[in-house]
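The following block contains the structure, expressed as structure tokens.
Yeah, one chain of the complex is gone here, protein chain that is, but the others are all in their spots.
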Amino acid sequence: MNYKRIPYDIDKIKIPQGEIHIIKNRCKGCGFCVEYCPRDVLEMSDEFNAMGYHPPRVKNPENCVNCGLCEMLCPDFAIWSTLKPDCRQASKKKSAEDEKEAKIES
Amino acid sequence: MKANPRDVHTGAYYIDGDVAAAEGALAAGCKFLGGYPITPSTEAAEAFARRAPEVGAIFIQMEDELGSISAVLGASWAGKKALTITSGPGYSLMMENIGLGAALETPFVIINIQRGGPSTGLPTRTGQADMMQTRWGSHGDYEVIAISPDSPQESFEFTVKAFNLAERYRVPVMLMSDECVGHMTEKVVIPPASEIEVETRRYYDGPKDKYLPFKPDKNLVPPMVKAGDGYKLYITGLTHDEKGYPILNQNLNTRRLVDKIRLNADKIIETKEERLDDAEVIVVSYGITSRVAIRAIEQARKIGIKVGSLRLITVWPFPDKKIVELAKKVKGFVVPEINYGQIVFEVERCSHGNANVILVPHGGGSVHNPDDILGAIKQVAREKKRSEGIIEYKTGLEHLVFDQNKGSRPDLSG
Amino acid sequence: MNPGTYNLTGNQACAEGALSSGCRLLGYYPIVPSIEVIERFSKRCPEVGATLIQMEDEISALAAVLGASWTGKKSMTVTSGPGLSLMMEHVGLGVMLETPCVIVDIQRSGPSEGIPNSPGQGDMMQARWGSHGDYEIIALSPNSPQEMFDLTIKAFNLSERYRTPVLIMSDECVGHMTEKVIIPEASKIEIEPRKYYGGPKNKYLPFEWSQDFVPPIVDIGKGYKFHVTGLTHDDKGYPIMNEVCQELNVHRLINKIRLNAPQIIEIEEDKIEDAEVVVVSYGITSRVALNAIQEARKNGIKVGSLRLITVWPFPEKIITKLAKKIKAFVVPEINYGQIVFEVERCSHGNTNTVFVSHKATQVYDSDNILYAIEQGVKEKEIKEKIIEYNK
Amino acid sequence: MIKKEDHHPMESLLRMDRIPHIWCPGCGIGTTVTAFIVALEKLKLDFNKVCVVSGIGCTGRVAGYINLDSFHTTHGRAIPFATGIKLGNPELKVVVFSGDGDLISIGGNHFIHAARRNIDLTVICVNNFIYAMTGGQVAPTTPLTAYTTTSPYGNFELPSNVPQLAESAGAVYVARWTALHIRRLTNSIIEALQKPGFSVVEVISPCAMYYSRINRLGDGIDMMKFYHENSVIKHNEPTENLDIDYQKEIIVGKFINRERPTFTDSYNDWLVTEKKAQSKSMI
Partner (left out) sequence: MEIRFAGFGGQGIIRSGIIVGRAASIYDNKFATMNQSFGPEARGGACSSELIVSESRILYPYVTKPDVLIAMSQEAYEKFKPNLKKDGILIIDTDLVKLKKAGKLFSIPATRFAEELGNRIIANVVMLGFFTALTKVVSVEAMKKTIPESVPSRFVELNLKAFDKGFNYETEMVKSRGSPPDVDPPRAENF
């Protein structure tokens, strides 16, 4: 297919913005998060952590959409993402609206 | 007979006790290893597996320890010198088939690289707590032979010895090594094949129809045949007669299983004695502990205590007579063991109240501090009166126990 | 079961004893001569709401029993020699996890398959030493169906009190013997409750140090989120693998039994006061020995009986004390020497130890014991090893 | 799962006093644990009623890191231990977390019989093709020709096909994923936990230290890339096609989902009918 359908409510959707948290000293430098981040947010750093490994570093923070794949793939519970505070407000509001709608529909 | 040059890797090596034991097995002509991975014995199986094709041996990693010892029994009846290598938990699983091995009078060797116990315990650290299990671990009455090395060099030599004893007496022989010896790396000199004495299996050579698998010779050991030689063997783990047929009488054969070892004990037992002539105190030890004890003995001699060493190379059968004799001459025995009392009970039994017996216990995880052994030697030398029962030497770790008793959490960082 | 007087085999009495003490799970694998325990238990299962499972082997049978015990159910397994050998690894696990449970061993002749349908006492040392590593254990030895009932209850009580597996070392003869068994009213049966932890949930330590060395226990599913492991562990149950932790662990596991031995040990003495010879026996042999003792008394020999109801921990001090007063111990056993070594050890060269070995496949001819008693009295000097008289 | 900036979201279900864990860099067991924790969170189970049992080996250590009632038992005996727990208290959800050697080799007999009886357990089998805890010996799942320390000239024993074994023994739910299929794996664990009866989820996991090193397959990440390129999702594929060849295509998916009465159900049925029939005949 050579065209993409543009969602009719594209203007209403706000792409979520995520924030990456890394506990460097828990990391064993396996590189799963860097390799499989779909939006190329991370890269390996040069520094050594306390265990002598190279932990990841956030390269393109603006690219993160809080998909949580790094968090799921990390075997060492060292990385996770959260919604950026401003997005959180929006999503809370949105979910409240959704709930309202759902109630009306039922 | 001498070893086959093909089996022997003559030379000087820097290898650990596990690998040395595997080399020893190969040098003794072992052609079958049924194993299952368990820390800290795995290096031996790995070394055997690497060398197996070269000497025409078979290595099979079975599905568990029950499987591996059963395979070993089978291989032995097929005419191969057979071996299994394990550690405590695997050893416990083998208990049923050790009984079968003893009942079927099957020659094979078990190398047990002991670790801290009970249960899963301390996989990567040392212990000597399977000593009584070796003697008593399977149900019913039986006797086995156990020998205990104190260095990689001895791991090599004693494995050869173990195979020789197994073949001579048609009995399971245990090489009771431990993690410390197994993982200790030292120079091991493997002599040329012409210098290694190897016992061959004593096969029956009479007429085929007259063969009785459990008819003993004057040493109480029956000659053996192997499966596939046309003897139409029937052997069973049920109590059996000379033909191997099940009978309902224990006395014929079961008694002999015990006597075979008990009555030949003098020929089997090997000890190493040092400075016993003038000794007032004797340190009775085995395996790695005997090596550590020498340091304490030297220190004690320096301060004028007349102390000697009796090292049990053969732990089972236990050198009853030796201890009985020595007990009459000395003030006391010091028994350091990496457990809370096993062989010390035997020493107490054989000393017949003629000497004090002091246990230097150690929970496991490392070897004794020689100072503890020295302390125990001093305590025995000081002791005026004969005490009833075993005296337990208070080692340095006691304070931890009191800490816990008071309710405060001791420092467990080690 | 309704209180009353019944005619039961030892094995059936054992099943009744287990049910009376609240045992609600039996994991087993069929082996002669222990089957009747299971049959009885299975019949009574629906009535009391107990669970019975035939596992695929003895290894898993004891594993399932240990698992079930942690859910708060009193559990037991029943086996014989070959099965007990297979269970050895899990006896160690039971000790390490301090899991209360009862293992009934209906001993048969050994080694290996031996003679399945004949009695033996060849597993006595195995009970104490059969698993790898350092541990101590409790073992009881009944000599009648009535005792199979009573001691099964006692075994459950001890296992709950000391948080340890307890072995009942019965044998084929007692197991298959049919006799009168009196089952008392429930209110008359003393049941040791499990020592549960009562403090705050987040403070629970499964292997906490306590004065009597026995830490309190909790059930799975109550929100304590505890972890236990067969590895050397600290009081939290987390594996800490160094010699300090090992020392603490082993020290406590061993001394839990050794220091509590005076409370655990139960013996039965008979005519000991004036005795020159004491017959030390346990299980079925102790009954046969009584015959010989009566005969000997008739012949004017001053002989007494010391019967070990608790075989492990071994009553060392009692033997040591007696040894100084008498001429000989006579130890009949249906094996080629096990407990006799312990008797020899504890007598410290103060007396002779006479061993009456197992003559045939059946239990003793009491004549043999009588002969040993007679010879034992005659012996003038103390021998340096165990003496064996065989008629 | 509440996400905060200063705490990893899974911390409430982990024993944080024991992290970092012992698994090597690039190992897939930690990832599998993540999937399991997310599955538990999504299911909104009462965590007090879930317990984890494991045997010996690298995967055997999982029990020690999950903050639930957890048991680290002997080698190969996690399933019978779990069986005891389930029978002792049928309310509990019992999860067995173990490796391939532990479950299929030494515990093979128990695996077959628990599946046959259909004990209500969820078995998560982390398959890394090797005994890693003891230093890289040949496992019942080691593919043909792969090197291990005890097959130093290449493995020649035919390996087990875990899903086929589970199916033929009677398991009611069988799925296989790699440690990379993290979301699908999570969904399968959710389904397995909900399914009454013996359910098996096999997780193909990289062993970066032993399996990949001795076979020169690179690091954990290289093995993950290999899974990425060579795994094919085929739901409901007949399990006899699920053999894994050395460095060939790996078929993953959900293969079996069927109904059989569980042990506890049958037992209770039996108990009720039996009790009625027998209540009067008891002497």
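We just call them A, B, C and D in the order they show up, numbering each chain from 1.
Following the convention adopted for this analysis, contacts are C-beta pairs under 8 Å (C-beta built on N, C-alpha and C of every residue); 3 or more make two chains touch, one makes a residue touch a chain.
These numbers come from a predicted model, not from an experiment.
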Options B:K2, B:K187, B:K208 or B:R409, residue touching the unrepresented chain: B:K187
Options D:F71, D:F111, D:Y210 or D:F255, residue touching the unrepresented chain: D:Y210
Full-complex contact with the absent chain, from D:M133, D:A146 or D:L193: D:M133
Touch list for chain A against the chain that is not drawn: 28, 48, 50-52
Residue ranges of chain D at the interface with the undisplayed chain: 20, 22-25, 61, 132-133, 135, 209-210
Touching residues (missing chain, whole complex) on chain B: 12-14, 16, 39, 123-125, 180, 183-187, 288, 291-292, 294-295, 366-367, 370
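The rule we apply is simple: only the chains that are shown with their structure count from here on.
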Chain pair with the greatest number of C-beta contact pairs: B-C
Inter-centroid spacing, chain B versus chain A (mean Cα positions, whole Å): 60
Between chain C and chain B, distance of the C-alpha-averaged centres to the nearest whole Å: 28
Centre-to-centre distance between chain D and chain B (centres being mean Cα positions), rounded to whole Å: 38
Set of chain D residues in contact with two or more other chains: 72, 74
For chain C, residues that touch 2 or more chains besides their own: 59, 89, 93, 97, 229-231
Interfacial residue positions of chain D with respect to chain B in the complex: 56, 72, 74-76, 101, 105-106, 108, 131, 133-135, 137-138, 140, 149-153
In the complex, chain D residues that touch chain A: 3-6, 8-11, 14, 19-21, 23-31, 33-35, 38, 180, 182-183, 186, 208, 219-221, 224-225
Complex contact set, residues of chain B against chain C: 66, 88-89, 91-93, 95-96, 99-100, 102-104, 114, 116-125, 127, 129-130, 132-133, 135-142, 236-239, 248-251, 254-255, 257-258, 320, 324, 339-340, 342, 345-346, 348-349, 351-354, 362-366, 388-389, 397, 400-401, 404-405, 407, 409-414
